[in-house]
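For this view, one protein chain was removed and the others were kept in their places.
Coming up: subunit A.
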Amino acid sequence: MSSDYEFSDEEVDNVFDDDDMDMQDQDSDADSGMDILDDFKPTTTTTRKAYDLPYESLTQSAVEALMAADVEHIRGIFGVDASTASLLLRHLNWNKEKLIEKYMDGASAMLVAAGVTMPEPEPAPSTTSTRGAGAIRRPTRKTKQASPAPTSKKDDGAFVCPICFDDTPGLTALALDCGHGACGACWGAYVRAKIRDEGEHACRCMAEGCALVAPDVFIKDVLLASSEDDAMGEDGEGAATYVRFQELLVRHFVACTNHLKFCPHPGCTNTVSCPGAAGRSVLTTIVPTVSCGVRGVVSSISTSSTIAPSPAPATVAGGKKPISRTNSMSASQELARGKEHKFCFGCPIDSDHRPVVCGVAALWLKKCRDDSETANWIKSNTKECAKCMSTIEKNGGCNHMTCKKCKHEFCWVCMGPWSEHGTAWYSCNRYDEKGGIDARDSQSKSRASLERYLHYYNRWANHEQSAKLALDLFSKTEKKMEEMQVTSALTWIEVGVQFMKKAVEEVDKCRMTLKWTYAMAYYLAKGNQKDLFEDNQRDLEKAVEDLSELLESPIEPENIPTLRQKVTDKTVYVQKRNTIVLEDTADGFLEDRWSWNVSVDGFDAPEE
């Protein structure tokens, strides 16, 4: 009997582990988990809730396959090689239609712009480069150019690298098709600096004004050759940089594709595809919560500790497995680490912010952050790019900003596009003064509503805090129950821990929902709809608090069966209440039932 239960517990672990590798649909994981816990079956067998969107999780190699398909498509149409096709696609941000159209208009111009070929007639050097420099800088450039031309051929002994002035006899020059030679070590260091320090995937030729982009094969050769050199530092650094390079390519592709989003969890390299939430307009009606399928922290240290221990004890012996596991890691840590990588597809929030839509959730988070010192710093030092919403820090230089991610050019002062600035940039000054007045105005208003805000904020923060405490409590409870297992030889307790674990997870999930309902309630306009919403909220809150209290009740060997029954019943009830809240709000968004007391992007302006 005993080994039977041990085995099934193990199976749950294994399902999670499989998940790490092949990204099974969430349902399969839930179902097989449920097989051993019949109590929960009725509520979890339903397939997809109305508020769930279909999505698919992709590994890095799956995304690379998508990229390869696009490259193959272009290769077939244009009759160019794969390297050229991918450089062309990257240049036009993977927009195939635009590329085909532009390529048909002028293939050679396109190839030059993408850095595949040199421009045919040698243009004056100053055209591509920089302002005002021409007249005086040219002479020095001439002397420079004298050296690479003859040396780019393997001319033994004569080559002096123009970058590091290395003149070791036998040093060979590496160059792209343009012939601007440099030694391998310099190429390696240059490519590494571009990829590592600047996060740039397009490495142009080192010569000034030369727009040729190094093809992938060249980058690979240079990096892998440089890691063999002692001078280039530790072993494998070149290989690691090449891995980073491939990751940058995938990130660029994902950033350019509407229906893809990179998992925001640290170290995770998965991508989620969610065509249902590809446009911004749908975000007023749905909350596209997705998961990349991986659980826990993805890093070399934690993967070894979460995955490795589980298969080994199960196969060795049937008996004493659980204790070793709890010794290596407390249960709350395990729960926290084993958390699914849930995030919102539509906005930068890296957790489940249902039931509230992205626009309102962002408003709320911004409001909460406005009070902190960090927010003050961010506010005074950064702004969001008007095009891609990346946060940008101004770290010197002039007001002419270029977004690192989407290359959008804008003015730091007025945030308008730089192209419209022309000579009228001084209008920024006027805007600034007006902005100052507005800022002071809004400050006094927010003070008046501070009290109302605090009411919602305290409850919002409290649910987050309680969720954490519940996890701590569970780890204590689990320990206690396992001690009892040893002392009283009650073999069924191992499954008993499962019902506690399930309940704690449910409480955690519901508290997240509750947390966000406060953000939603803060912005909901007064009226019947808000009253109904708050009724649902209250019912869920009451159920969750009841269940939390049950979980804290003292555990004695004799009351475990009744406790188990109570907790299980309550968990099912809480699950139902949570579904009601989520479904009702989701329906409300589809029916356009909610109205706000502030203006939210995509919604009608509030009355008054």
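Following the convention adopted for this analysis, a contact is a pair of C-beta atoms (placed from the backbone, for glycine too) under 8 Å apart; a residue touches a chain by one contact, two chains touch by 3 or more; residues count from 1.
To be clear about the criterion, contacts and distances are computed from a predicted model.
The complex includes a chain that is not drawn, and of the options "Ubiquitin-conjugating enzyme E2 1", "BHLH domain-containing protein", "Anaphase-promoting complex subunit 4 WD40 domain-containing protein" or "SHSP domain-containing protein" the UniProt name matching it is "Ubiquitin-conjugating enzyme E2 1".
When you scan A:D52, A:D70, A:D166 or A:E505 for touch with the missing chain, the hit is A:D166.
In the complete complex, the residue from A:F159, A:Y190, A:W364 or A:F589 that touches the missing chain is A:Y190. Note that of A:S61, A:S108, A:T382 or A:T402, the residue touching the chain absent from this view is A:T402. On the side of subunit A, the interface with the absent chain consists of residues 129-137, 140-141, 144, 162-166, 180, 182, 185-186, 189-190, 192-194, 197, 206-210, 231, 396-400, 402, 413, 421-423, 425-426, 428-429, using the contact rule stated above.
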